[in-house]
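These notes are about the structure you will find just below.
The complex appears here without one of its protein chains, the remainder shown in place.
As written, the chains take the letters A and B, and residue 1 is the first residue of each chain.
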Amino acid sequence: MKKYTSLDDITDLQALIAEARELKKNPYAFEELGKRKRLILLFFNSSLRTRLSTEKAACNLGMDVTVMNFNSDAWKLEFEDGTVMNADTSEHIKEAAQVISQYGDVIAVRAFPTLTDKAKDESEYVISNFVKYASVPVVNMESATAHPLQALADAITITELSQKKRPKVVLSWAPHPKALPHAVANSFIGMMQKMDVDLTVTHPEGYELSDATIQDTPVEYNQDAALKDADFVYVKNWSSYKDYGRVSATPETHSNWMITPEKLGNAQFMHCLPVRRNVIVADAVLDGSNSVVIEQANNRTFSAQVVLKKILENLN
Amino acid sequence: MKKYTSLDDITDLQALIAEARELKKNPYAFEELGKRKRLILLFFNSSLRTRLSTEKAACNLGMDVTVMNFNSDAWKLEFEDGTVMNADTSEHIKEAAQVISQYGDVIAVRAFPTLTDKAKDESEYVISNFVKYASVPVVNMESATAHPLQALADAITITELSQKKRPKVVLSWAPHPKALPHAVANSFIGMMQKMDVDLTVTHPEGYELSDATIQDTPVEYNQDAALKDADFVYVKNWSSYKDYGRVSATPETHSNWMITPEKLGNAQFMHCLPVRRNVIVADAVLDGSNSVVIEQANNRTFSAQVVLKKILENLN
Partner (left out) sequence: MKKYTSLDDITDLQALIAEARELKKNPYAFEELGKRKRLILLFFNSSLRTRLSTEKAACNLGMDVTVMNFNSDAWKLEFEDGTVMNADTSEHIKEAAQVISQYGDVIAVRAFPTLTDKAKDESEYVISNFVKYASVPVVNMESATAHPLQALADAITITELSQKKRPKVVLSWAPHPKALPHAVANSFIGMMQKMDVDLTVTHPEGYELSDATIQDTPVEYNQDAALKDADFVYVKNWSSYKDYGRVSATPETHSNWMITPEKLGNAQFMHCLPVRRNVIVADAVLDGSNSVVIEQANNRTFSAQVVLKKILENLN
């Protein structure tokens, strides 16, 4: 693997999941592989799971890890070509990416979207410029439009927990008071489209995702109909894509989309976390036995570890 | 040791101090014990000594260490049960504590009190919720009402430096321009009550500590009388407990409580640091030969190391 910035970097998903599950059983089996290799984690946004799981994954492989909160620790970056840099940006991505490549063997980047400039977000101007100018592999720790490490952890979780050959998986929109990105939804859908599952997406009118994401996946505006006989219910908010970044004036507008035990039925409940209790999902679901969110978070470690392993094998 | 959140977690104090002093002589004697074990340090407040000493202690035991400044790096946490999380908190402690437990083998937490809501502070809502929901051991790096790692370092220091079987130890309040917590005073008093020392607490009227802390320890409002023939003088400010969080309008009100060489006499001067010079204590004391504050800070490493060692031994 030369990089992991989108699901397109996966060549054999089933083999990758199987390898991740092997690593989960024997996390230290390859602790010599990353010796003298340094992973640099660059955060332009907050992180809990992604940071801690990726650090642990790298350490399991024997790598050294450095964490930088780019906004507070370093210099404000310029991403435009040809700019006269006489305003507030101090360093161009061209230099930054090349320079960081001198000090690390793998660079991982988290950079959320603006949610105000759709074209800029869809250009993935942060992570794509890191890929363009870095001379070492780049890993996406959630970019403007994709969260492929989360999607891989989700695929591992469903593979581990599914009782059926072809489970029914529903991605259900949920209300949220703030405008959230589409990255998790995009990558989850993309991942499920690669797997042998029966996928349905459900959301209120106005929350349609991009055609590039949905492709031929069925979309159902009636949540109850969508949830019927589901094996896995993945819940996630996203802001409007068409009316880009808009969030319904009040979450109360769609409060009936919150997942309750009645809606969940016998399905297993998934969420990438952090999750707002009693807005996205009722306490009784999260505290109940059908919630697999903690195991899903645990699988973030092995999602990151298998990706780093494939990248390290390609370096050596 | 299953956790270290209060002095109640100590079963045999003398043995623990003796073991810490052995670690001080041979800090790397157990550097295999923590191999492949990860300590996650979570700071909700500033830290210098606690962070650096705990990191060093963990490394001496071969552990990997991750430091997170929770407020800036991660998501704002909700601690109330049953809340509808539609305001400014993004993640509930229930998920956060369980999730962090997936990525670390021991979690250490620093969370200062509000000093405005006594009941909330005394519930220790941050650290007690980490203990409740984490599936790994929790260490207190100073909570709303307790600083047991500091108190253990203090006990080590007094044991090392005492020339008497039963030294006279005085905890003397000192002026400070801001409202400070009661945690250090509470834990120091609790620790001294477990040791074979002659303890006196002295402070101006209005700065009485809780009955639960004082128990039957003598309290003297006359500082000079209290300090007479002291072997160790531990100086520390705290804000009012009764008139919760209040600080005297100006430090000048109590400026005569500042420790000077005359007041100290031949006693050894202790303070947990950071200390405000010429407010809490005169330069001449800190710069004189009776100050043991640097050795006290050094003992923070071995206080943390012995606690982590006991916790690791219980894990394995």
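By our rule, a contact is a pair of C-beta atoms (placed from the backbone, for glycine too) under 8 Å apart; a residue touches a chain by one contact, two chains touch by 3 or more.
Since we're looking at a predicted model, the values are computed, not measured.
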item: Residue touching the undisplayed chain, where the options are A:Ala74, A:Ile214 or A:Ile294; value: A:Ala74
item: Identified contact with the non-displayed chain, of A:Ile10, A:Leu23, A:Leu52 or A:Ile100; value: A:Ile100
item: Positions on subunit B where the hidden chain makes contact; value: 28, 43, 46-49, 51-53, 55-56, 59, 69, 72, 177, 251, 273-279, 283, 286-287, 293-294, 297-298, 300-301
item: Residue numbers in subunit A that touch the chain omitted from display; value: 36, 38, 40, 64, 66, 68, 72-75, 78, 82-87, 89-92, 94-96, 98-100, 102-104
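Definition applied: only the chains that are shown with their structure count from here on.
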item: Subunit A on subunit B, rotation in degrees - Cα superposition, rounded to nearest 5; value: 120
item: Inter-centroid spacing, subunit B versus subunit A (mean Cα positions, whole Å); value: 39
